[in-house]
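A single protein chain has been omitted; all remaining protein chains appear in their positions.
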Amino acid sequence: MAATTTRTRRPGPALRQRRRRPHSVNHPRRSTLLTVLTGLVLVYSLVPLAWLAINATKTQPGLFDSFGLWFDSDFALWSNITDTLTYDDGVFVRWLLNTLLYVVAGAGGATFLAVLGGYALAKFQFPGKRAVFAVVIGAVAVPGTALAVPTFLMFSEMGLTNTPWAVIIPSLISPFGLYLMWVFAADAIPGELLEAARIDGASELRTFFRVSLPLMAPGIVTVLLFTMVATWNNYFLPLIMIKDPDWYPLTLGLNAWNAQASTAGGEAIFNLVITGSLLTILPLIVAFLLLQRYWQSGLAAGSVKE
Amino acid sequence: MTTLSPPTMAGRPAAPPPRKRSTRRRSWVGWGFIAPFMVVFALVFLAPIAYSIYLSLFREQMVGGTSFVGLDNYQRAFDDPKFWEALGRVSLFLVIQVPIMLGIALLVALAIDSGRLYGKNFFRIAIFMPYAVPAVVATLMWGFIYGSRFGLVGNINDTFNVSLPNPLSPDLVLASIGNIVTWEFVGYNMLIFYAALRVIPHSLYEAAEIDGASQLRMITAIKLPAIRGALVIATIFSIIGSFQLFNEPSILQNLAPNAITTYFTPNLFTYSLSFSGQQHNYAATVAILMGLLTMVVAYVVQLRGMRKEA
């Protein structure tokens, strides 16, 4: 759909060409075979998710005595949702709000830093520039599990453990976001435009906000998408840093619920874990769908270049 | 610290070289823009790494306290069969799983980009969706599917009266993990390739079409060379991901404790050393060795990727 809109914006020759040859590069013939083959990958991607959706409709006993990929006789989705949201004084809602905070601050901040950094790498020549990305890749290559304890000790010394900062600050770094913005800025912002702005006497900051940022908008949405998912699903670091369940993100909370069954006297609430999981990924899927239009056009940045 | 920025790595940035360099003036202005990133980066990556390097020179014991041991920990790692076993396993994983995953991702990206699919928007978002599933949730789902008693595998066995091998047996568990990783990241990589494909100027296709090039020819002659940068960077990130394999085996360990040892992957090994074993110093040593090794492999891949382009 967006492909069409991008195309229609394009001037004369393409339009003429399209009229002459209906199944051109721009409007190829749909292929059932290709759709079916790609459909296999689709099924592969969706079956486990279907399991999640189906099992969110089951009661705790129903989970254990019904076939996994089909519904149980009781349809308990609504009561599961109510129970999930109200269990333990509605702590799930608190976790949801925490997660939102971490995502807004973490993913928002990560995107902002990546945009600034990617822009610098793409459009400026500065001392040490060549080393920057190598250092980033090199550091990312060190296994994070072993860095957790040193990081914990540092953060503890700075008084950041058990606070939202301990989750937000590490989330601010997205090496992949930096790379994407680098590539994107290199392509999307014509050097001439920057030159022109500078000749007009605009400061670098003003040029960035007025000229470059709007051009990068589609790439920004894509990076935001990646960082949002990463922050939303962040598990390992909060596990080390956060001990107060009031500051748990959803992933830690769900894990605590899941672990609850195996403690002496603990109540098994697998049905709430599953329903909670479903509720956890739903906002992300909604965000994808809402952002779809933007990242769609963002990914089709070709129009900028032509 | 110097080991972290091998000059060789910096020689060729992984990105496709930007075309125009007219706007580049060598000045510190660029630092103004990248500084916020680098400051946070130094705090959450470089400082802990520096601290780990420091830690790797000591040994702390429950009885006897801490002592400086120089490079003993490194020597120990080189002599440690567990370390080599873990490394061998992720290397095997790397050479098999990464090509499969990236291959599928590339094919799907090409299929969606070709415009020949019905409902391509749905495909794109649906295939990306597994990336959104948190590890805890993935455990439950795959635990169910792999269950040879009550799970999907068990159900298939009962229904069709066959006996599929247990996916969680020691022989198959690595493949089962590969499957989960593929499931999680096909969509992610697909999106990266798709994004790169979308920025190819359409004028190139039109020119090729006028020349009567076939679809296949267009893919090999135009599309693949144009997204080489994305392929290289996706490969590098996948290599890092493979060497750091942790979440999936750690989760499946609960279901297959005898098939997945505490030193199944280097990252599980450091985790077990650091968290159950209180051996922070040795864990830091193993982590640094793995970091160095990953960089070397990533660098070699990058060199090869770029050479082909030349």
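Labels A and B are assigned to the chains in the order they are written; within every chain, residues are numbered from 1.
In the analysis below, a residue touches a chain if its C-beta (ideal position, glycine included) is under 8 Å from a C-beta of that chain, and two chains touch if they have at least 3 such contacts.
By definition in this document, contacts and distances are computed from a predicted model.
Asker: Going by UniProt, what is the name of the one chain that was not included in the view, given "Extracellular solute-binding protein", "Ferredoxin-type protein NapG", "Electron transfer flavoprotein subunit beta" or "Thioredoxin-like fold domain-containing protein"?
Answerer: "Extracellular solute-binding protein"
Asker: In the whole complex, not just what's shown, which of B:Val29, B:Ala50, B:Leu224 or B:Val301 touches the removed chain?
Answerer: Touches the omitted chain: B:Ala50.
Asker: Could you tell which one of A:Ala76, A:Val149, A:Leu237 or A:Leu250 touches the chain left off the display?
Answerer: Final answer for the missing-chain contact: A:Val149.
Asker: Identify the residue among B:Ala35, B:Ala213, B:Ala226 or B:Leu303 that touches the chain left out of the display.
Answerer: Of these options, the touching residue for the absent chain is B:Ala35.
Asker: Check each of B:Thr66, B:Ser163, B:Ser203 or B:Thr220 against the chain that is not shown and name the one that touches it.
Answerer: Going through B:Thr66, B:Ser163, B:Ser203 or B:Thr220 one by one, B:Thr66 is the residue touching the chain not shown.
Asker: Could you please point out the chain A residues that touch the chain left off the display?
Answerer: 60-61, 63-65, 149-150, 152-159, 161-162, 239-240, 243-245, 256, 259-268, 270
Asker: For the chain that got dropped from the picture, name the residues of chain B it touches.
Answerer: The missing chain touches chain B at positions 35-36, 39, 42-43, 47, 50-51, 54, 60-66, 140, 143-144, 147, 149-151, 169-170, 254-259, 261-263, 272, 275-279.
The rule we apply is simple: only the chains that are shown with their structure count from here on.
Asker: Compute the distance, rounded to whole Å, between the mean C-alpha positions of chain A and chain B.
Answerer: The mean C-alpha positions of chain A and chain B differ by 17 Å.
Asker: Give every residue of chain A touching chain B within the complex, in rising order.
Answerer: Against chain B, the touching part of chain A is residues 1, 3, 14, 17, 24-32, 34-35, 37-38, 41-42, 44-49, 51-52, 55, 67-69, 112-114, 116-117, 119-151, 153-154, 169-170, 172-173, 176, 178-180, 182-183, 186-187, 190-191, 194-195, 204, 208, 222, 226, 229, 232-233, 235-236, 250-251, 254-255, 258, 270, 273-274, 277, 280-281, 284-285, 288-289, 292, 296, 299-302, 305-306.
Asker: For chain B, which residues are in contact with chain A within the complex?
Answerer: For chain B paired with chain A, touching residues are 4-7, 9-11, 13-16, 18-34, 36-38, 40-41, 43-49, 51-52, 55, 104, 108, 111-112, 114-119, 121, 123, 125-138, 140-142, 144-145, 150-152, 155, 183, 186-188, 191-192, 194-195, 198-203, 205-206, 209, 229-230, 233, 236-237, 240, 243-244, 246-247, 266-268, 270-271, 274, 280, 283-284, 286-288, 290-292, 294-295, 298.
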